[in-house]
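Before anything else, here's the structure in question.
In this view, the complex is presented without one of its protein chains, the others remaining in place.
In this document, chain identifiers A and B correspond to the written order of the chains, with residue numbering beginning at 1 in each.
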Amino acid sequence: MKQLVILSGKGGTGKTSVTAAFAHLASLGPFADRVVLADADVDAANLELVLKPRILEQQEFRGGQVAEIDQDRCAVCGACESVCRFDAIVERDGYYVVDPIACDGCAACVYQCPTGGIAMHEQVVGNFFVSDCRSGPLYHADLFPGQENSGKLVALVKQHARRRALDEHRLLLLVDGPPGIGCPVISAVSGADLALIVTEPTVAGIHDLIRTLETVRHFGVRALVCINKADLYPAGVEAIAAQCRASDIATVGTIPFDLTVADAMVAGEAVTAFRPAAPAAVAIAAVWERMSAALMNFNTPINQDV
Amino acid sequence: MKLAISCSGTTLDSPFDARFGRAAAFCVVDTDTGAWTAHANPALSATGGAGVQAAQLVAKLGAQSVVSGAYGPKAFDTLSAAGIAMLLAAGNEARSAADILALFQAGDLIQAGAPSHTGHHGG
Partner (left out) sequence: MRIVVASGKGGTGKTTVATSLALVAAEQDAVCFRDCDVEAPNAALFLHPVLDSHREVGILVPQVDAQTCTYCGTCAEVCQFHAIAVIGGKTLVFPDLCHGCGSCTLVCPEQAISERLAVLGVIDSGSTPEGIAFAQGVMNVGQPMAVPILRELKQWSPAIPPAACGEGARDIEIRDAPPGASCPVVETLRGADFVLLVTEPTPFGLHDLKQVAAIARDLGLPAGVVVNRDGIGDDAVGAWCAANDLPILLRIPMQRRIAEAIARGTSLVAAAPEYRSGFRDLLEDIISRVPA
């Protein structure tokens, strides 16, 4: 079983549209019924909008703890407020209360309260789902708005998806990663055999690609790059290709700027299913061919000149 | 001496779990008498630092050696500080904690000299 994670660094490069197309393509070829899907972008979970999952199982996700002040025992001394480094204790109408969104769960206040009037409580911060969709089993989650994305929910989604893939001897675990380079990304990358970074030839896309490549290298995961919206800025494509050569990273192809991708999204379909002959769909299919070959046979040279 | 084995249940017959920090439980066996006790791992649902927490449990239980499939850097440091020997067993075949004990007694387990991986994140 191989684990492939799709990343982007910068948001909006088309990561999820590409993942959805891969899920569709994987359901057709030699991977049919051999794929498990996981959406690791838990605070902007969009893969579901295309895959239209049927939820089979749902469980509450309990995140970190937050402090709660028992007003009957509070002596209004302010000790909690003075030790809190997260500005989570606020004075309101002569009382001290905890702002649960700001609270980091460190419990420093609990130990400083002279009346023992503060306790920690676990919070439900999201939901975890096991679903079925057109392209196979899907593991996903939604983190409630404003909650901490510590990476734990991402780890949970991946852990369950991975176990399913191993138990059923599936060939591929396909993970849609979050943008950025922080905790959720680290969690999504951990354990992957290959990271495909979907970038775009824009100054912002290139800037963030470099940081994403550094992150992936930091965690020792092999990376490939695919350039979306490639015709928007040819000089940018050159810059990405040069960057990839310098970092010894192979590029697996380019995808043209194509508004069919947005139309497919509105139709709730992968672009490769929605209009297989559209320029973006044809290009994504070619990237998929090269990448899946690379994933299953690590010795094949894969560089695609751009 | 006391040997701790990471496992997924609370008897000596339960399956060996190759994950150290995220194992469901630890069986602690007195290798001289064969007497054993089982202890749930409080680190199972920890947000982070599961390796540190599990290592502290193993130390508190008085084990001098532990068997698992891999040790992250923090678990390695903590177990080293406690002077607990870390032994490795592969987790890719179905084996019980009792099978692992038999391997230990046959002298078939090797010691981990360094952390097995760079650590996991966010879980």
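In the analysis below, a contact is a pair of C-beta atoms (placed from the backbone, for glycine too) under 8 Å apart; a residue touches a chain by one contact, two chains touch by 3 or more.
These numbers were taken from a predicted model, which means no experiment stands behind them.
In the full complex, the chain left out of view touches A, B. The chain that is not drawn here is touched, among residues A:Thr215, A:Thr251 or A:Thr272, by A:Thr215. Looking at A:Gln65, A:Ser131 or A:Ser292, the residue that reaches the missing chain in the full complex is A:Gln65. Of the listed residues A:Ile118, A:Ile249 or A:Met265, the one in contact with the hidden chain in the full complex is A:Met265.
Although one chain is not drawn, the whole complex shows that of A:Leu28, A:Leu56, A:Ala75 or A:Ile101 it is A:Ile101 that touches it.
Interface residues of chain A facing the missing partner chain: 8-13, 16, 43-46, 49, 65, 83, 85-86, 101-102, 104-108, 111-112, 120, 143, 145-149, 151, 178-183, 185-186, 200-205, 207-208, 211, 214-215, 218-219, 229, 232-233, 235-236, 257, 259, 262-263, 265-266, 268. Residues 43, 46-50, 52-53, 55-56, 59, 74, 77-78, 81-83, 121-122 are the ones on chain B that touch the missing chain.
Here is the rule we use: only the chains that are shown with their structure count from here on.
Averaged C-alpha coordinates give centres for chain A and chain B that are 31 Å from one another.
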